[in-house]
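The other protein chains are all here in position, but one chain of the complex has been omitted.
Going in written order, the chains are labelled A and B, and every chain counts its residues from 1.
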Amino acid sequence: MIQQQSRDERLFHTLGYIVVGIMAVICIFPMYLIIVGSFMSNEVIVKYGFSLWPEAFSLDAYRLIFDNPKHILDAYKVTIIVTVCGTLLLLFLCTMTGYVLSRQDYKYRNKFSFYFFFTTIFGGGLVPFYILAVNYLKFKEHPLIAMITPGIFGYFYVIIIRTYISKIPSSITESVKIDGANDFTIYARIIMPISKPILATVGLFSALGFWNDWFNCMLFVSEKKFYNLQYYLYTTLNSVAPMNAVMANANISYTTPPTHTFKLAMTIVTIGPILLLYPFLQKYFIKGIAVGAVKG
Amino acid sequence: MSKPAIHATPLQQKRRKGVFYELFIKHPILTLMIAPAVLYIFVFSYLPMLGIVIAFKDYTYAKGIFGSDWAGFKNFKFLFQTGVIYRVTINTILYNLAFLTVDIVAQMTIAVFLSELTNKYFKKITQTMLLLPFFISWVVAGAIVFNILSYRYGVINNVLTSLGLEKVDIMNNPTIWPPIIVFFRMWKGIGYGSIVYLANIMGIDQEIYEAAKIDGASIFQRVKYITLPLLKPTIVILILLSLGNIIRGDFAMFYNLTGNNALLLDVTDIIDTFVYRSLMTMQNYSMSTAAGLYQSVLGFFIIVTVNTIIKKVQPDYTLF
Partner (left out) sequence: MSKKLTLVLISVLLIASLLVGCGGSNVDGPGNTEPTPEPATAEPTDPEETEEPTESDIDISEFVELKMVMVGPELDDYERIIELVNAKLKEDVNASLTVEFLDWGEFATKYPLKFASGEEFDLCYTSNWSFYGDQAGKGGFLELTMEDIEKYMPRINENVTADMWDGVKVDGKIFMIPQTGLQFTGDHNNKFVIRGDLLEKYGMSEIKTADDLIEYWDNVVEHDPDMVPIAINQSWWGWWVISSFRPVKWVGENYGAGPFNVYEISDPDNIKIIDGDEWWADRLEGFKMAREFQQKGYWSKDALTLQDDNGVMFENGVSATAVRQITMCNEMYEKINATKPEWKPMIVDIHPDRPAPYYPVTGDGMALHATTKHKERSMMVLDLISYDQEYYDLIYYGVKDEDYTLNDDGSFTSIGAPVNVGFRGMNNKVARMSTTVAPNYKEILDNQVKNGFHPKFNNFIYNNKNIEAIAAAISSIEEKYAPILQMGFTDDVEGMTEQFRKEVEAAGLKEYQDDFTAQVIEFAKRYKD
């Protein structure tokens, strides 16, 4: 019997290592191309495309980025502030909402769910949002708030938190309730501590979201010192081709369009730091949390 | 959607004490806790939602959103002017269904394996590697695809020529594009998506596994009878969430991966690329809002239908 089990396990593990390993290689390969490409001369890329080894090694792209380190450092600062504040606010708002929606005895939870869900399908589009944000909420005058506030709630996050919390055996909360703890205490003292994996997940997602956001920065920020990293990347990615034939005829002289290598190097520069954060969160996805331990 | 009368219990009958009682007397703290989100959504989603009216207006700057003249359904007309909308709607739905299936299967497979494997370093490193594509914008991803498939210097053609074979024109061949798109979509989201499943697996009580082990369940059986059933609510919820937006496509992905290649349009045209092509030569918020509303309404009907069915079958899994 024992023999049988371990053979199964060995088979399963071998399969696992192979599948995960292959997938990981597929995922890292383009990244490798990007890194190599960022060290190549632009001319070679335009001519021959990406290659496995930097032909005509060049640091031009990085030199261009760090030519004016103040801008890029400012951008890092802005991105980090926005990511940290935004993620904390989001976690607070979404876990609280998720907890309430998970409570079976809260009669209107489905209606509230619908109230939130409805907005994931229907939206008024860009114009009304922009008018609200600029004319009423004065986002243009508060660039940091403009980049943080639009992203601090997500129904998707609420839902995965809710689903996770629903699975926590009610026996845990029941016992505390008898002791006279109120709902907020239960949420803060009991539910949150045993929900670390999902907190880590949502926290990571939210951090990635804020980190990758360029749209709000594009809309609301006009002062250079408040540009975030992704917006820098965005402007380099999208500033080339004329949009239509009339425009092509408009004799527009494009000032040296950003090069391929520059795009690639910018991609590397923007990814770096958030990857450093990842290992700290990873333990929550790797170590199991024994709910049973809390129960006892 | 009528009330599920079958489930009416004495408890439910007792609840007929009104909204005020439920919200503010019975659960004041819960209500207080959900209030910030309700308010936030009201300001940031429901207020701007009023702007939907511009789909029914001849919107001009001078008159503003509410002051502009009514236009009836005129702004929707362009969608149905030719028969293309039906084809692209079906394309969009088929693509989204393919994404949904492939993504879930791939992400869950990775999550299940990662949760069972024992080598810590392997797990940490591969997990980080899997997350990398998430950071690559579609513009750069498009450049990579181009570099792999290009006729002139693409990796595949380089390999073919070095083997003494004829070059092939892959870029302009429509048949292979649906799998390519599905693959790259899976590639970009696999690390990100698997985290949700992984976190949920981590939330499963370890005692259950221990007990199963003692009972002699093999690892395959443990996955099949413990892990997967416990992941089911998450899967169902994720499917439901994406159904609401099944009529929406990721424009940036389609545009950049295919390089806006006109030869491929029969198989890569989705609503969003169609609307883009239609409106690129004009600047018309009313018409783009109308297109968005078409997507929303269709999506809404689909999700409400599915949710109603699920409510009948498995009330625990409903979205609302």
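One rule holds for everything that comes next: a contact is a pair of C-beta atoms (placed from the backbone, for glycine too) under 8 Å apart; a residue touches a chain by one contact, two chains touch by 3 or more.
As the structure is a computational prediction, the values presented were derived from the model and not from experiment.
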Across the complex, visible chains touched by the hidden chain are A, B
Out of B:113, B:274 or B:317, the sole contact with the unshown chain comes from B:274
Out of B:113, B:254, B:285 or B:317, only one touches the absent chain, namely B:285
Would you indicate which residue among B:60, B:119 or B:314 is in contact with the undisplayed chain?
-> B:60
Full-complex contact with the absent chain, from B:31, B:150 or B:194 | B:150
Sole residue of B:50, B:90 or B:105 that reaches the chain not shown, by the stated touch rule = B:50
Touch with the missing chain holds, among A:106, A:157 or A:234, for A:234
Residues on chain A facing the left-out chain by the touch rule are 42-43, 46-47, 110-111, 114-115, 118, 126-127, 130-131, 134-135, 140, 218-219, 222, 224, 234-235, 237-255, 257
The missing chain sits against chain B at residues 1, 3, 42, 46-47, 49-50, 59-67, 74-75, 77-78, 81-82, 84, 142-143, 146, 150-152, 169, 171-172, 258-263, 265, 274, 277-285, 287, 304
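In this section, only the chains that are shown with their structure count from here on.
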Chain A partner contacts - residues on chain B that touch it in the complex = 15, 19, 22-23, 26-27, 29-30, 32-34, 36-38, 40-41, 43-52, 54, 65, 106, 109-110, 113-120, 122-137, 139-141, 143-144, 146-147, 150, 152-154, 187, 190-192, 195-196, 198-207, 216, 218-220, 230, 233-234, 237-238, 241, 244-245, 280-281, 285, 288-289, 292-293, 296, 299-300, 303, 318-320
Complex interface listing, chain A residues touching chain B | 1, 4-5, 8-9, 12-13, 15-17, 19-21, 23-28, 30-31, 33-34, 47-50, 93-94, 96-97, 99-101, 103, 105-108, 110-117, 119-129, 131-132, 149-150, 152-153, 155-156, 158-160, 163-164, 166-167, 182-184, 187, 195, 197-198, 200-201, 204-205, 208, 212, 233, 237-238, 243-244, 260, 263-264, 267, 270-271, 274-275, 278-279, 282, 284-292
